[in-house]
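I have a structure here, written as structure tokens, and I will follow up with some questions on it.
One protein chain omitted, others in place.
Moving on, here comes subunit A:
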Amino acid sequence: MKKSIWLMSLAFSLLICLSGCTALPQDQNSPNAILEEVPEVSDEPYVTLNDNVPEFSEQDFTTESFESYSELDELGRCGVAFANLGTDLMPTEQRESISSVKPSGWQSVKYATVDGQYLYNRCHLIGYQLSSENANEKNLITGTRYMNVEGMLPFENMVADYIKETNNHVLYRITPVFEGDNLVASGVQMEAESVEDHGEGIAFNVYVYNQQPGIEIDYATGQSSEISAPAEDEEVQSYILNTNTHKFHLPDCSSVSNIKTQNKSNYTGTRQELIDQGYEPCGSCQP
């Protein structure tokens, strides 16, 4: 895996050199290194990396706009997208359809709990509002609605509005992070730094999770399922215990009145907890 990432990085560097651009991307952290740095799950759509300091090298900085996209790898997955964003790259027309692109791991699946219902969006690495890129397969990954709207879009908005306000450039690098041979990215690293004011206006380095609250995703294939509500066994409620027979009952069970006082005990908790303690459900009230 590391070898393929290294080769992709080398090919990307050569591509930049051949294009005549002076900005070279620095070596990328391996996906595993990024995943080791961030909590596996988070209640937030994004977390900062490297104290929020982007890791561009000195030679990356230029006042000329450019954009570059990695070739798809052998699994059809996107790699690093790197750009020096300026007003000249921003769109002047409405976005065209991108539905012809099927990014790796793509599934068209709907859930009632998802904003807009569709779990996955064709998620731009470099957003349309920044790059004018339409159906570029090297710039589109399978991303959850949540990652797209709650995670990446706020940062794109911040960069776009800064460029419009100042007419300055912003170095911008998006690294999709695929674990092993997974077809769906676990998340994306977003780095940005404003050029002319040396990061005074824009500077961030964040990891955005490709997650969707309430939905479990198999990142190897893109298949997904709704996380079910807690089972009945996990519901907390009151029970009456017979500490002699080790049976447990519902409070209104007719057998409760037959339990001797010294053997009767109240319990509030889950059904499974009682079973784990060696209790059996009453055959009559079937708690």
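The definition used in the following text is that contacts are C-beta pairs under 8 Å (C-beta built on N, C-alpha and C of every residue); 3 or more make two chains touch, one makes a residue touch a chain; residues count from 1.
Note that in this section contacts and distances are computed from a predicted model.
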**Report entry** Candidate names "Ribonuclease Z", "4Fe-4S dicluster domain-containing protein", "tRNA threonylcarbamoyladenosine biosynthesis protein TsaE" or "Phosphate transport system permease protein"; UniProt protein name, chain not shown
**Finding:** "Ribonuclease Z"
Report summary line: Touch assignment to the omitted chain, from A:82, A:120 or A:162, lands on A:162
Report summary line: Given A:125, A:140 or A:153, the correct residue touching the omitted chain is A:153
Report summary line: Interface residues of subunit A toward the undisplayed chain are 46, 48, 52, 153-155, 157-158, 161-162, 164-165, 200-201, 203-204, 206
